Each structure stands twice: as C-alpha cells, then as structure tokens.
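The complex is shown incomplete by one protein chain, all other protein chains being positioned as in the whole.
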Amino acid sequence: MLTGDQYKASLSDGRATYFEGERVEDLVSHPILGPAVQNVADGYDWLATQAVDGQSPLSGIPTSPQDLRDKVDLVHKAGMMAHVTYTSLMTLTTAASRLSKSAPQYVDRINAFVEDAQRRDLRVTQCITDAKGDRSLSPSKQDDPDSYVRVVERRSDGVVIRGAKLHITAASFGHELMTIPTKAMRAGEEDYAIAAVIPVNAPGVKIINTTYAPRHDDLRDFPVSGIEHFPEGFVIFDDVFVPTERILLDGEVESASVFAHSLGLWERLGGLSSMADGSDVLVGLAQLIAEANGLDRVGHVKEKISEMIIHATVVRACLEAALTNAETGIFGAVFPNELYTNAGKYTGAANYNLMVRHLHDIAGGAIVTAPSRADLENPEVGDLARKYMSTRGDVDGEYRTRLFHTIRDLTADAYGGWKQVTNVQAGGGLYAQRIVTRKHYDLAAAKGAALRIAGLAESEGPSGGF
Amino acid sequence: MLTGDQYKASLSDGRATYFEGERVEDLVSHPILGPAVQNVADGYDWLATQAVDGQSPLSGIPTSPQDLRDKVDLVHKAGMMAHVTYTSLMTLTTAASRLSKSAPQYVDRINAFVEDAQRRDLRVTQCITDAKGDRSLSPSKQDDPDSYVRVVERRSDGVVIRGAKLHITAASFGHELMTIPTKAMRAGEEDYAIAAVIPVNAPGVKIINTTYAPRHDDLRDFPVSGIEHFPEGFVIFDDVFVPTERILLDGEVESASVFAHSLGLWERLGGLSSMADGSDVLVGLAQLIAEANGLDRVGHVKEKISEMIIHATVVRACLEAALTNAETGIFGAVFPNELYTNAGKYTGAANYNLMVRHLHDIAGGAIVTAPSRADLENPEVGDLARKYMSTRGDVDGEYRTRLFHTIRDLTADAYGGWKQVTNVQAGGGLYAQRIVTRKHYDLAAAKGAALRIAGLAESEGPSGGF
Amino acid sequence: MLTGDQYKASLSDGRATYFEGERVEDLVSHPILGPAVQNVADGYDWLATQAVDGQSPLSGIPTSPQDLRDKVDLVHKAGMMAHVTYTSLMTLTTAASRLSKSAPQYVDRINAFVEDAQRRDLRVTQCITDAKGDRSLSPSKQDDPDSYVRVVERRSDGVVIRGAKLHITAASFGHELMTIPTKAMRAGEEDYAIAAVIPVNAPGVKIINTTYAPRHDDLRDFPVSGIEHFPEGFVIFDDVFVPTERILLDGEVESASVFAHSLGLWERLGGLSSMADGSDVLVGLAQLIAEANGLDRVGHVKEKISEMIIHATVVRACLEAALTNAETGIFGAVFPNELYTNAGKYTGAANYNLMVRHLHDIAGGAIVTAPSRADLENPEVGDLARKYMSTRGDVDGEYRTRLFHTIRDLTADAYGGWKQVTNVQAGGGLYAQRIVTRKHYDLAAAKGAALRIAGLAESEGPSGGF
Partner (left out) sequence: MLTGDQYKASLSDGRATYFEGERVEDLVSHPILGPAVQNVADGYDWLATQAVDGQSPLSGIPTSPQDLRDKVDLVHKAGMMAHVTYTSLMTLTTAASRLSKSAPQYVDRINAFVEDAQRRDLRVTQCITDAKGDRSLSPSKQDDPDSYVRVVERRSDGVVIRGAKLHITAASFGHELMTIPTKAMRAGEEDYAIAAVIPVNAPGVKIINTTYAPRHDDLRDFPVSGIEHFPEGFVIFDDVFVPTERILLDGEVESASVFAHSLGLWERLGGLSSMADGSDVLVGLAQLIAEANGLDRVGHVKEKISEMIIHATVVRACLEAALTNAETGIFGAVFPNELYTNAGKYTGAANYNLMVRHLHDIAGGAIVTAPSRADLENPEVGDLARKYMSTRGDVDGEYRTRLFHTIRDLTADAYGGWKQVTNVQAGGGLYAQRIVTRKHYDLAAAKGAALRIAGLAESEGPSGGF
C-alpha cells in the first residue's frame, strides 16, 4: 500500500495538466488544485489504518450482498478518489465477466490489470464520455471523425488513439485512465470500439482541469467545498500510443457497450448510495435551520420536512432493494440489482431540485446573505452581526450563520450548482436511467397481469384483486 | 374450516343491514350485494384447497421475514375478505404484544379471541373510523357526544356502547366487528377508550351499505368491478351491549392509540402491497393499449410508460425494504418495517393520480366512449363497430374495446373513483402517512450528519463526502 | 328560432341511433337518453328569452375582445349543445377566413352554411376524430383504408364517404354533423381530404351512443350527472352520399389541417373557459367540505386549498390573457390568442388530477361511502345516518351528505371519470397542446434574449438584467 507521501511523489511524472490557461508545473503545491492532492493523500493514510493483511481494504471483489453493502460503506468513507477507483475496478471486473463469451481474449488481460492495480494500490479514473459532436449522428457520421475517441494508427506493438473524454472526475489526480467506449458501436465503427488503460503521463495525454473550488480568501465560509473538491478533467488524447498489453478491446463493435453498461451500473450504485446519504443531510439541515429559526413546529414547515423525509426514505428503500436483490455474476462477483439501482438513481436525481426548493423555502434568504466569518470577527460590527444572526438565547449567532453557509455551499453556490448538474448527469441523464429501468423491468409480466385483470387471460386463485 | 355454503348459511343470523333505503332481507340473493357473498364463499372454498393440516393457511402468525412475505402473497390471492380478516387478526396480535406492559390484563383475552376466530374460520372486519364530528375538536368537546363511539352505560356483566364507524369495508359480510378507538384519547375521555369484538348480528348493530358495483344490465362492460366488489358499511352502534369477555380495552386512555397504530401498520402494508401489484397492472395496460394503438414506439409515449415503470419499481422497492427490514415483536411475531411501509404507501398514493393521467393520455378518449359489448354484437352495427375499433390486421376490435373497458372500469368509472379516493384515504390520508414516516425516521441521525458536514460536529474517517 | 317542442319534433327524422346493443326508436322518451333531449329543449327555450331582434343570441360572430368574452359567457350558460354548436360554427368561420387564399372556392359555401344554420337555429356537432387505425401510420398506409373517413365513390352530384368518427359529443342530438379531416394530409391522400356537413338522418349514418349517465334508481345521489349528461356518439359513415353543395373540402390536401386547427382553437378555448369555472367549483367544494368537517383552519388543509386557488387563478389568467390578446382575422372576426389558450388548456388538464387528489385528501373517505338520500329517509336508520353525518350543531347531516355526493359525482364516479379523461383528451391530448403552444411561442425572440444575456449578441439599454 502507498503512503500519502508516496502518492504525492508519484504525481511528479511529467503529466501535462492545465488550469485556467496555464500548464500546472506542480500539482502538490498548486494553490487551488493542491488541496485535492492532499485529500487523496489523506485517504491513502486512512486506508492504511484499515488494512487487512497488509492489503488495501478496497481490494478484492464482493461475493455476497453483505460484502457489497460493506464495500459501499467503506468506499463512501474513504473519499472521492477511492470511490472512483473502486468503481473503475468493479467496472472492469463486471465487464470481464460479461465479455467471457463475446470477447474472451480480453478477460485475462482485464483481470491482470485489476490485480496489478490493486497490488500497486493505484488510483484509476473513468474516461467514458466522448466529445460526441452532433448527438443525432453516430460516431462515423460526424463532421469531425475525432468526436469519439478512435484508433488513428495501428502498429505492430499497439495502437495510436485520438479524441477527448469529458467530465472525468479527478483525471489529473490518478495514475491510470480507464478509457472505454461511451456507447454501443455498429459495424463500420471498429476504430471507435477501443478500450484501454492509459497512464496519466503517457505522451500526448493533456488534461484541462475545471473546478468548483471556492476562490475566496477565507475558505471558512465554504465549510464543504472549502475542504474537499475534486477537479473535473477534460482529457485530450492527442495521438497517444497504447501498447498491446494495455488494450482491453479493439474493434469488437458488438462488445463495445459492455464497458459502458458495467460502468453505468456501478456509477449509479455510487450515485444512489451518495444520494441516500445526501438526502439525509438535506433533511438534517432543514430540521436544524427550522429549529434555529423557531419554525420547527409550524405546520407547513413540518409538511415540507416530512416530504423531504419521505424522499430520503424512498431513495434509501431503492438502495436497500438494490443490495438485497443483488445478482451474482459468473465468476462469483456480486452486482447490485439493475432495476432498483436505476429507478432509485432516477428518483433521487429527479426530485432533488424540489427538495432543495423546500430547504430554501424553510431556511430563508440568509442562505445567500448571511455575513462572512470574518464579518463576525470585525471589531466594529462583529458583535452586532452575531447578535442579529442569533434568534433566541440558546441559538448562537455564529452557529446559525455557519448553518446558512453550509446550506449555501451545498445547494446555492458553485459546488451546489456542480452537484445539481452532476446529480442529473452522472451515469447519463435522466433519460438514460429511464431506458435502463425500462430494459430491466419485467414488462411481459406486467402485461400478463393487465390481461388477467381484463379477463383476457387465465387468472389464478379465486379473485386476486387489483 | 368453513365451506362456502356454510359461510352463506352463517349470514342468516338476523343481522340488520340496509341498502339504498331498504332493509336487506336476504344478503345471499340480493341482486347487488349477493355477488359479494358469493365472492367470499368462493374464497372459503379456494382456501380449503390450500389447507395445511386441516387448518386455514391464514392461521398462525409470521415469525420470519420470508413467512411474512408468503402471507402477504397468500392473502392477496385469497381476496378482499381474507385480506380484511388477516389484517384484523394481525392488528390484534400486534396490539397484544404492544399492550403487554401498559394494559396486560387484556393480552390473554385478545390472544384467545384471535385463536378462536382462526379455529372457527370466522371473517372479521375492522371498525375504526368514527363519525368524528368537528375534526378540530377532541371527542369530549363535540356538540354530539356520540361523534366517537363511547360507553353510555356500565353493567356488571359488560357495557353498552353508542356511536358509528364509517368506511368499514365488507362490514355486512363478516361475522365479527373488531371495534377499536380511532385515535389517542386523553384523560377525561375514558368512555371513548373502548375496544371490543362485536358480532355483526348483535342487537343494536345497524349497517348501511354503499357500493361502487355497476348497475348496468350487461356487466361484461365492467370486467373488474362487475366481478368483484365489496360494499362499504356505515356501522351504527345503536346502544349495543358488549359482554365483559369481549371487551379488549375499557378506559385505559393511554393505551387507546395502540390498536389504531397496529391496524395502521398492517393496513398500510396491505395498501403498499396492493399498490405494488396495481402499479404493475397500470404499466401493463399502458403498454398493451400503446401497442394496440400503434404508439408503443413513439418517444413521448415511451417516456410516460418509463415514468410509470419507475413509479411501480419505487413502490415495490419500498415493499422490498419493508419486508427485508421487518422487525420482530416480543412474542416472536414479525412486523413490516414502519418507516418503509409508510413512505411506500405515501408514494404510491401521492403519485397514483399522475400515473392514471399518463395512462389516460396514452390510451385516448375511447376509454370513456368505446362501444359496449352488446353494441359489438348488434347485427346492424356490431361488425362496423368492431371494424373501427380495430387498428391493424392483428389487433382485434373486440380485444381493444375490452382493454378500454378495463381501463375505464379501473380508473375512470365508479370503481376507479372509489379506488382513487381509498388509495389516498385508506390507512389515513396522506397527512397521516407523513406523520408516521416522520415519527419512524431517524431525524437525530440526519441532524448529526448535517452537523458533521457543516463542521459543527466531529466527523469520522478522512473526508466522508456529501 | 326553434322552441323546445319544435326541437323535440325535429328528432323524429328517421335517424339511426343505437344504445347498448339496441336501436333507439324514440330518443325523446328513452329512459336514459331522453333527459339529454329535454336538456337541449330547455336550452332552446331559455335562449328564446334572450333573443335579440328575434334572432338567437348565439348568432353572429364576435368582432371585438369584449364581444368574444360575452359570447364565451353566454355559450357557457346556454348548455353543452349550444356550446357545441357555437364551436362548430366558429370553427367554420375561422376556417373560411384561413382558406381564403389556399382554397377560396369553398369560402362562400361555408359562410352560406353558417348563415343558414344560424337562421334555422340548428344544432351542429363536430365530427373530427377518425378511428385512426395504427397511430404510427398515415391514412393511406393503414391495413384498413377506412381507418380515416374517405371518399369511396365520386358521382356527378356529389361523393360517397366511408369511415367512422369517434367521441362525438351529442352527435345523436343535433341536426348536422360538421365532418372534417382530423389532421394534415399528404399528396396521395386526396380521398382523405374531405370536409362536409351531413344531416344526422342521412342514409348510411349510424351512431352508437355511450354515456356516463347514472343507472341508479334514485338520481338524487347524482346531483350533477343525474341532471345533465350528454352521450358521446360513435358515428359511422356506412357509405353516405354527400351532395356537392354540402362539400366543404375535397382533395385539397394542403388545406386539410385548416379545419382541425380552427376547431382546436375554439375547442381549447371552450375547454379553458370551462376549466377556469370548474376549478373555482373544485376550490369551493374543498372549502365547503373543509368547513363542514371542521378542518378549515388546519395548516395543511389551508395549504392544499391555497394550491387549488393558485391553480384556479393561473388557469383563469391564461383565459384572461387569451381574450385580452385576441387576434382579428381577415373578415373582422376575433379569435382567442392561440398561445395563451393552449398553454392554459394544458395547465388546466395537466394539474387537474392533482387538484382532485387534494380535494379527496381534504374531504375524506365519505366521498365514496356516504349513505344515499334514500338511506337518510329510512325510518329505521335515517335519523341515525343524519346524526352521524352531521359534524356540529350547525352542520346538517343531509347537507354534508349532499356535498359528498357532489364531490363523488364530479370526481370519483362515472361522470368524474369521463371528465378526467376528456379534460386530457378534448382538443387532443397533452402532447397536442404542447405542440401547438410551441408553434405559437416566439422561440426566435427567446433565443435572441438568451444570446444577449450570454454576451453573444448586441444588447439594448444599460444592463437589462436577467
């Protein structure tokens, strides 16, 4: 296992990474990107304290629903980078299992990579979403043939790829880019059916970072994003050579979607799990600020919080159902249930904005107008600001101010906006989850039930009831 | 176990039951109420085929989550009357368990009644909702003191009660009325804290029936309600004597709500389970009629059906979570999880109307304007009607007409209206389920999570993540 | 102007009309259809009292927004049949104006028919929706070429048509069937581009009636639909000859949609106007039953009623905006604004189910379980039923029972179901209104505003503000 310091050192490998128009010379010491490095390093050090037989607890694959449940908890605690890495490796494991018939030649290579990455305690990010060009056209019909990552040259010992992958969380902060096709490919699109693992510092890899990290002098006003933020990478493959042993698919168009579907499942499980917890946090904030405002016994406020509670409970019920009804793949690995995972992720994302509206409605305008921490300390107005931010003898003005800051940071500022967008977009937009849910729902059984109730098919039992 | 015929005979016991202004002399042969009797009789005969050691499979109490799951399925198949009876007896069992500390003197009496009722294979209905008078006033403050059922006289061998219970499904068709307080009572309301089991034919019991049963000559146009319908009873206790051994609570105001909460749990589980199945039926109908209309590949139709699928899946996820997280009471009986049961029941009821709107939007106006079955047989216009109700060579006009009849019957006619109202009202309105969900949600934990994320409390692990 | 009695006599003209498998020999005396005849007759007699210079006040065309507003009110008061007729004639007037360039040869014929119909005080219904077959195929691609009404024979003095028109409100009760194409036609579909006015008693016209009229013995339990109900006609053109002077379009495919669009506008205006009034009725019922239940001061009940009020106000705002922004056609006739009419109709229909859910949630289960009026009069239980349906000294049990009956009749019984379906389907489903709203919305202006705010186009003024 790597220590935090070893991780930091590993980033000085010549990677080409950019931020707001400048190439970043040193990630570790960068004023805005540096804290993300530290966060990953802290995660390494914490995981070391949880080691099992000297192995990272992230290693291995879950083989029972309870195992899966434990991993979901562990990964959630271990932070974004561990989460991303676990999702990548589970995606590869799932894909290997699914490719065993259609493209068996890659199975060993995939499993070997997973084993090696776990052994070397690497961090692996997921490069899936292509630039995509005109969404109404397939990859081979685009004005720019590079709109989807593709092979532009074949050599005896590997291939050269070109294209870009967007919205790659923490791309600049990992070691390997798990690069996979974003969707199914058709005959004639063989060059686009390319999957590979590529080192971040491979020549030709260039990453532009964007981040919701606050730029304010005093990060105390950003209790969440001021502490943890992970840049998104815009990853460009500017003619990158990939040696054969790192190619995980090359030209098998009929298997191109296997990786995306595998990732989709794990990403949505992660999303669902994080929404279940996040919904509880929203409920908690709503209740805390209602109490601090003296509104916790007011009818319409209680109604709104009850609706938030029901939302949080329903999202968690989907997670429960997804884990309880987990399915076992051919190599014994356990996967969350697709149906409940997708329906839950959809529900969490689709109702999120309404929950935020309730929170804003309960909390009030001070979400965006509460004084800063520095104002509370100013000798001329600090006492007055605290006095007027207090609402009762037992509600401290600074405490209430900090609740407002938290609500703003989570739901009404740069990080809140990022969250709102990624809630909907992570794992594909709402539409994608509708499609997958539909695909896994037993529509034939539902039609049968409808025909029976209509008297147009044989029924069982005496009456059944609607 | 009773046979269907024995059940029918048992109804000739002098019960005073009324329908649309007339006293019903013979339930069995009544043109509108008679079919409900036959339905119960059929249920008896079917259960006989499922007997276990000569006992009704409804007997016994579930002692494991799987047991509970099996019972839910069985009861669902066995029809409304078996469902109502099972709910009554589980309510009493649950209440006995919960009263063991606060009012232990009733525990044996309750358990004895349950045992006896199971042994004699009786049907027991739930009398809970009082007339209630002015909802803003407590029982003892009403203009009419009988607005809630109460003890009006005490004798050495029992009590005399007066009042009314409303919306009592199938009250006229069972043997016993499980009569319980509708809510918590306060000191001074001892006379209202009365629970008892009362034979339907006890002197002074008068039941007015209402029903959504169709009155049309040709019941084929009502494929669901034409076959199965259960009248609701407006049960009046016009000074009814209850002997001591049938009194299950009398004056212990602090325990008055135990019965209602116990019933609420089982009623909502029944509601949730029936909504899970009913949602699948709605999905099935939407898909079938979309196919019959040639619309199943149209984008916005698929979107609506996908939304219906997600609704059905989320409701079922709550049922799954409620059963998987079942709790065990002190006597070993297993109860569904309150939190998930209530959140699921709420979600099913709250979104039902939108799902029906989607179904109507997909199906079209023929839901309410499709010709009758008799029209399809008329020699002058029958062929023409079938011709124009067909949409393709492979879609039979009569088949499609019957789908429309089913949709109308389920969602846009008297039964549909009953369903819409009872979806919301069964087990208490939406508000009641909000309150119960809130009560069982771990609000303290949610507040703790919010405080941690706000930096106002100790956190665990390296970062956690929102 | 016709008297009610003259109207009744006019129906004995040999029309072939059917109901539940039987041909109707005499509409006037038919037990279920007869009341609809009487309703139309009463409308004639009432309009006679409002005559202007011996002319029906329905005559003429509106030439100012205020005129239009007055007509909308008048037609609403004059009952369904007057409303239907007015809509038909305004549709023809609007179509004439719109055809003046593309198909001028029909303009005089259309205007002559309108004038004649107004002079003879006829009732004219709208035959638009075809059987439609497979919705994914155009008329000429159907398995059955008669899925859309079409010309099957051409003669020197006219044409013979075949096909069916569905959901034709009151078709059997008018004098003329305004028969128009249901949608745009393409080259090659000339035979389907047929519009005509056809007498109800023309040989080959056969109408199957369906109705939500209650079949109960005591219609007092149906305070709305027991008094007013209008059957829907399934109109079959079984090779009907149409003389040339009654043909309003024949083969001009490019003009086929003009009639449907004209009808759509007036039908949606009617729908919007009726929804505005209907929403107020729902609010009124919610408030009355809340008061009768003693719930009118409870927080969550007030919230729900406030939401219903906002819904009613928003729907009326759309009607206000549609009338205030009325547009003037080339012949001086004033038409409601398409944009606001469609957005309002959509909003009214889309939120209707939620408003009904609120009403049901407030009112309670007695909507479907309140005793009948006859029960209230029964000597044994009538007093008791009234006693327990009362909630306070000042709330009469019968009054409250009748409120429940009204709510059931309007929202949870056969008429309620019809209303729910037709709210969505009248004037085309929700999708149709989305399309029309989109068509009339100034999307270019919205894009311009977006580009200006993005700094991608020239702005006016100093800042503008979002």
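The first chain written gets the first letter, and so on, giving A, B and C; residue counts start at 1 in each chain.
Criterion: a residue touches a chain if its C-beta (ideal position, glycine included) is under 8 Å from a C-beta of that chain, and two chains touch if they have at least 3 such contacts.
As the structure is a prediction and not an experimental result, all values here were calculated from the model.
Colleague: Among C:143, C:228 or C:377, which one is in touch with the chain left out?
Modeller: C:228
Colleague: From the list C:67, C:144 or C:303, pick the residue that touches the absent chain.
Modeller: Only one of C:67, C:144 or C:303 touches the chain omitted from view, namely C:303.
Colleague: Looking at A:51, A:112, A:374 or A:444, which makes contact with the chain not pictured?
Modeller: Of these options, the touching residue for the absent chain is A:374.
Colleague: One chain is left out of this view; which of A:56, A:126, A:147 or A:406 touches it in the full complex?
Modeller: The missing chain is touched by A:147.
Colleague: In terms of residues, what is the contact footprint of the unshown chain on subunit A?
Modeller: Where subunit A meets the chain not shown: residues 16, 18, 20-23, 129, 131-137, 142-144, 146-147, 163-164, 166-167, 206, 208, 210, 212, 214-218, 232, 234, 236, 238, 293-295, 297-298, 300, 350, 352-354, 356-357, 360-361, 364-372, 374-375, 377-378, 380-381, 384-385, 387-393, 408, 411-414, 416-418, 420-422, 424-426, 429-431.
Colleague: Counting contacts across the full complex, list the positions on subunit B that touch the omitted chain.
Modeller: 298-300, 303
Colleague: For subunit C, which residues touch the unseen chain?
Modeller: These residues of subunit C touch the chain that is not shown: 39, 42-43, 45-46, 76-80, 83, 223-224, 227-228, 274, 277-278, 280-285, 287-288, 302-303, 305-307, 309-310, 312-314, 316-318, 320-322, 324-325, 339-340, 343-344, 346-347, 399, 402-403, 405-406, 410, 419, 434-435, 437-438, 441, 443, 445-451, 453-456, 460-466.
The criterion applied here is as follows: only the chains that are shown with their structure count from here on.
Colleague: Name the chain whose C-alpha centroid is most distant from the C-alpha centroid of subunit C.
Modeller: Result for the farthest chain: A.
Colleague: Using Cα averages as centroids, what's the distance between subunit A and subunit B in whole Å?
Modeller: 41
Colleague: Quick one: subunit A and subunit C, Cα centre-to-centre, how many Å?
Modeller: That gives a centre separation of 50 Å.
Colleague: I'd like the Å distance between the centres of subunit B and subunit C, where a centre is the mean of that chain's Cα atoms.
Modeller: Going by mean C-alpha positions, subunit B sits 37 Å from subunit C.
Colleague: List, in ascending order, every residue of subunit B touching at least 2 other chains.
Modeller: As it turns out, subunit B has no residue touching two or more other chains.
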